[in-house]
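Here's the structure, in structure tokens; my notes come after.
One protein chain omitted, others in place.
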Amino acid sequence: MRKFLEIINTLDRRWIFVFIGLAVSLPLFFPIGIKFSVSHPVQGFYDTIEKIPDGSKILMSCDFDPGSMPELYPMTITALEQMFRKDLKVIITCLWPAGPPLVERALAHVGAEYNKQKGIDYVHLGFKEGKEVVMVSMGASIPNTFPTDYHGTPVSEIPIMQGVTNYREVAMIVNISAGYPGTKEWVQQVQSRYQIGLVAGCTAVSAPEFYPYYQTGQLKGLMGGMKGAAEYEKLVGVMGLGTRGMDAQSVSHLMVFAFILIGNLAYFTLKFMKRKESG
Amino acid sequence: MQIRRLLLCWFTASLVLIATLAAIAQEQAPAESGTTIDTRWFDFNRVNILVALIVVFFLIIYFIEKAKRGRDLFVRRIAGLDAIEEAVGRATEMGKPILYVPGIDDMNNIQTVASMIILGNVARTVAQYDIPLIVPLRLPFVLPVAEEAVRQGYMSAGRPEAFNKDNVRYISDEQFAYAAGINGIMLREKPAANLFLGSFFAESLVLAETGFSTGAIQVAGTANIHQLPFFFVACDYTLIGEELFAASAYLSREPKLLGALKGSDWAKSIILAILGVGTILVSLHVEWFRNWFLVE
Partner (left out) sequence: MRKEIPLLITFLAGAFFIADYFIPHTGFSSWAETLNGWTIIVIAFAYVLGVANVARVNLDYIQRKGKDTPYKIILLVCLLFMMMVGIIWGIGEHTVFDWFFINIYSPMQAMMFALLAFYIASAAFRAFRIRSVQASLLAITAVLVMIGRVPIGEAIWKDFSNFSEWIMNVPQLAGKRAILIGAALGAISTGLKVLVGLERTHLGQD
């Protein structure tokens, strides 16, 4: 018994890796379908977009790369679905260099589904280096900051960009971000300066950092991680990647909890045994 | 005196620049019709921010001057920073290198600037014990700054010949390729101590866990709050938020840096007092005090 406890106490981490691998992969093949409810910040995200009048222009900044795709790509797809359903005109920018190909994929997928036309219903302005400087520069002039779209078409020739000078001509900003530059910078540089409505989707690890902004109303809505994406998919009524990943996430979290429990049980039992032996 | 003279000269220069630009702006052709023209020279909705900025600046400058006049300024013990000396000692005993990772952000991030300051201090300490200091970098623009910081550290320790340029290495621009490169260094060269000080993101746990598996003593520090939990569970010591910025003053004990630290501490005390008073007043439904701090 003691030897077994000592093995558990100093368990080779590769065994942990094996169990976690199984906990993540098996539910993807054998879904469980655990139900979940929608949290207030995600409801806020959805409601804020729903309240925008149909046909309005929205600025969407997709600030992520392939590393954070599992959490943020479902959010992007679902946000585009909601916006296209309301016939909102979407202007998309990227502040991360590896973002544009992912945005193109999302637009190709969702745009085709809703028969949306490039240049009329949406435009992808592509990536611009400069981080906060780009955000502030767009506050002065979006066409000057992005003179062409991702495909090289001059912005002056794009119908959706007619009459769009800066943030005053967009109804709100939707930000999907994986880190820096991202939501915090949008709040600090844009929302606080121009007082424009802002909702954000971010990775689960970053979400706690943005709760203060949600609480003060600087963010009207906040989605954190794959759970946030799944909740949002539920509101919009789609069965997307976020929802499908929930079972795997639930089982893997339970597995981590089990390891913590087993580790502590082994630790305390051994400690008790040693104390008993030493009298 | 020197600071006051510097400030005076540069303040005057910036006023002249701003005034010149303003005068030119005043004479510019009117904006196109339909555009809103704002002719205000000061946004009074932001006067509270200006006052706060002036108070913070004043406190920092005041305490810098005070420190330069020879006043001893107390700074509490920061275990993580004391551990750096311990780490260097351990590396010397084991004859193994020290790994210093200054984060993944560029020089425009204040944490990277703070990390470079600490790097200079660590290099000075390391130079005295003649052990290698490996500094892997993510961005090419940080490379010359890091090289210079390490070189200066070795020079100020009187060991310029011990500086090895190859130990300050550019790895990769790509975040996880950089993390993989550092993991490789940790597994191959098995440093006795790993110092993760700067701006980190998702790669923090990858680095810290790999470092733990090699048995190195690990000290981490970042102002990126979302990464602090990962450093906490995987590192021996963690510097939280502003302790990273305090590190340069703590290690060097330079009067101007200690003074700046003291000034920002006093600013924090004022904020604490305002929070306390504000909480009580708002609880009693007195709103005017809270409204002073609203930003429109």
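When the chains are written out, they are named A and B in that same order, and each has its own residue count from 1.
Quick note on the criterion: a residue touches a chain if its C-beta (ideal position, glycine included) is under 8 Å from a C-beta of that chain, and two chains touch if they have at least 3 such contacts.
All of these numbers come straight from a predicted model, not from anything done at the bench.
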Of A:I7, A:L28 or A:A108, the one touching the omitted chain in the full complex: A:A108
Sole residue of A:S141, A:Q162 or A:Q195 that reaches the chain not shown, by the stated touch rule: A:S141
Which residue of A:Q117, A:S156 or A:N264 touches the chain not shown here: A:N264
Residue numbers in subunit A that touch the chain omitted from display: 11, 13, 16-17, 19-21, 24, 34-37, 39-40, 65-70, 98, 101, 104-105, 108, 128-130, 133-134, 136-137, 140-141, 144-145, 151, 193, 204, 208-209, 211-212, 215, 227, 230, 246-247, 249-257, 259-260, 263-264, 267-268
Positions on subunit B where the hidden chain makes contact: 3, 6-7, 10-11, 13-14, 17-18, 21-22, 24-26, 28, 31, 35-43, 46, 49-50, 53, 56-57, 60, 64, 107, 110-111, 113-114, 116-117, 120, 139-141, 143-145, 148-149, 152, 166, 170, 172-177, 179-180, 202-203, 205-206, 208-209, 212, 223, 225, 228, 230, 232-234, 240-242, 244-246, 248, 256-257, 260-261, 263-264, 267-268, 271
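What we mean here is this: only the chains that are shown with their structure count from here on.
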Approximate Å spacing (C-alpha centroids) for the pair subunit A, subunit B: 28
Residue ranges of subunit A touching subunit B (in the complex, touch as defined): 13, 67-68, 165, 179-180, 192, 195, 203, 205-206, 208-209
Contact footprint of subunit A on subunit B as seen in their complex: 35, 105, 175-176, 199, 201-202, 213, 225-227, 295-296
